[in-house]
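In what follows, a single structure is set out as structure tokens and then discussed.
Note that one protein chain of the assembly has been removed; the remaining protein chains are unaltered in position.
Chain lettering (A and B) follows the sequence in which the chains are written, and residue indices restart at 1 in each chain.
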Amino acid sequence: MDLIAASPLWVLARATGVVLLVLLTLVLSLGVATSAGLRLARVPRFAVQLLHRDAALLALALLVVHVGTVVADGYVDVGPLAALVPFTSGYAPVWVGLGALALDLLLALVVTSLLRARLGQRAWRAVHLLAYATWPLAVVHGLGAGTDGTSPWLLGLDAACAALLLAALGVRTATRAARRAEADATAPRRPLTPAGAPR
Amino acid sequence: MTLLPPAPAPTGALLLLPTPAPRLADHVARLGPVPLPAADAVLDVVRAGGLRGRGGAWRSTAAKMDAVRARAARARAARPGRAPLVAANAAEGEPASGKDAALATASPHLVLDGLQLAARAVGAEHAVVHGHPGPALDALAAAAAERAPHDPVPVRLVAVPRAYVAGQETAVARAAEGGPALPRPRPRDGAPAEVAGAPALVLNVETLARLALTVRGLPAPGPLVTVSAPDLPPRALELRPGARVRDALAAADADLPGRTRAVLVGGYAGTWLTADAALDRELSPEGLAPVGASPGAGVLLAATTGTCVLATTAAVVRYLADSSARQCGPCWRGLPHLAGLVEELAAGRGGPEGLARLREAVGLVVGRGACAHPDGAASTVASALAAVPDDVAAHLAGRCAEVRP
Partner (left out) sequence: MSGRRPAADARLTVDWTACEGRGVCAELLPEVLTTDPWGYPLPAGPGPDGTPRPWPRRDGLPVAPASVADARRAVRMCPRLALRLEEDARRRA
């Protein structure tokens, strides 16, 4: 990690990238917790939802800084358009393209969420499932596009983030299975037998 | 369900349940052709006749027609060409009811006359007959085919599986769209059901038959009921006007009033009344209102001597729980919970604590569903607890006073 040699903008781009990895993991994990209707210890559900929303908005703001610094730095050839349109970058078109794709998806997720009441639950949900594509895109982008991609500390962080996410998904699966078992327990015993009729 | 053949009414000719069922020519010869006056004229007659829905809710038919017309005007303004739908509702999911099947089988043309009149009243351009596969729907289908050349509004058949909630108004609308016959939420309680953005006028087959008689200027027939008891399969009866509960039971079986302890009035989603409270009441909303009941769809289920009211209630609530469309949480979770607690009480287990939990469980389901299915179960349980307090006390002590092993 040769922080001194690089330009301050590039350092900022790398730093925001790492923070974004953690933040997006947090957003997705909180989203999984929300969709399972989980309460985290004594934190009320609405607080989990608000945290999910606010972390997502913060991620979007950081993403602007992340992209802005890369573009402004000029150290690598990534134009403003390449940051938004996938796979058009001069520098590492595939790695940067994955990041651009993740950015587009995140934008779609945020915009549809702000308009959820107007869109209706079904359309919103269909778009929101894209969150599960956004996270791996961002992670793979971080592995290939950056200075730190394959350094042990970042790989360790990637693994820790993946572990957190898997844990959240695991808890949700267990919650849903318990709910399904309860539904099965109250399912009608067929055939229905009318009451009060001659036996 | 086995349905006994309709019993002859004590007096007079049967207007709703003639035997044998007339073909179109006989029907016209007997009652004359159905007049099809202008929409407003139909509505005036309906209003003057005080016609009310016989599917169980007893809502004013004129008010329903007015609501559909108002909604249709708005739908047309938004998108021209959107005409309302009318539906003849022959779905009779209530196990203790058979009067709609009996009526549809005996008087299919009267029902279809009413359907054309209802279509006229609200300006509908298509109509459906909604019901379960079986003789009643077959009779309506045959009659509809016979008169198709004369009917101004085409009639389509919608056959749906037999289920308790399949006759609910929004379920009828949903089935007409090709969906499952299950209730769905309305924009507002009491608002007309909707089919593809246009309102639907859903009327019970008995309501339609009465409409066809009213427009012809014929006297209103007496109540149409279904009576059953533990040893008596459901029996559909047309009674004389002003008939009391006692008359209905006696018409089904002469000594039934004498051996009836309590009556579940209005069906599975009804109200338990003791024989003392019920027998001399007139079988009408006004007659039964003072004792907190309604005829509903004209269902009378008698609990006779030697029958445990609470055990019957438990079986009824279990049936209702099993009949939940499982769309609304408080219904699909609350009704099995409620049924379990009634079963505990009926079995003499649970004690006072179980009874307290039962009262709580009743409150948990009231008003909390897209349709009134949970409310019906709550009404049956609450009225049982109120009607037979001595039985409840005996069960709390661990024994049933009525049924001895």
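Quick note on the criterion: a contact is a pair of C-beta atoms (placed from the backbone, for glycine too) under 8 Å apart; a residue touches a chain by one contact, two chains touch by 3 or more.
None of the values given here were measured: they were computed from a predicted structure.
S.K.: What are the shown chains that the left-out chain touches?
M.R.: In the entire complex, chains touched by the missing one are A, B.
S.K.: Tell me which residue among A:T16, A:T34 or A:S89 touches the hidden chain in the full complex.
M.R.: A:T34
S.K.: Among B:P185, B:P285 or B:P389, exactly one should touch the missing chain; which is it?
M.R.: B:P185
S.K.: Tell me which stretches of chain A touch the chain missing from the display.
M.R.: Against the left-out chain, chain A lists 34-35, 37, 44-46, 49-50, 116-117, 120-121.
S.K.: Touching the absent chain: which residues on chain B qualify?
M.R.: Spelled out for chain B, the touching residues are 184-185, 188-190, 327-331, 333-334, 356, 359-360, 362-364, 366-370, 372, 375.
Here is the rule we go by: only the chains that are shown with their structure count from here on.
S.K.: Just how far, in Å, is the C-alpha centre of chain B from the one of chain A?
M.R.: Chain centres of chain A and chain B, defined by C-alpha means, are spaced 52 Å apart.
S.K.: Under the definition above, what is the set of chain A residues touching chain B in their complex?
M.R.: So the residues of chain A touching chain B come out as 182-183, 186-190, 192-199.
S.K.: In their shared complex, at which residues does chain B touch chain A?
M.R.: Touch list, chain B to chain A: 1, 95-96, 228-234, 264, 268, 301, 303, 312, 314-316, 318-319, 321-324, 326, 332-333, 336.
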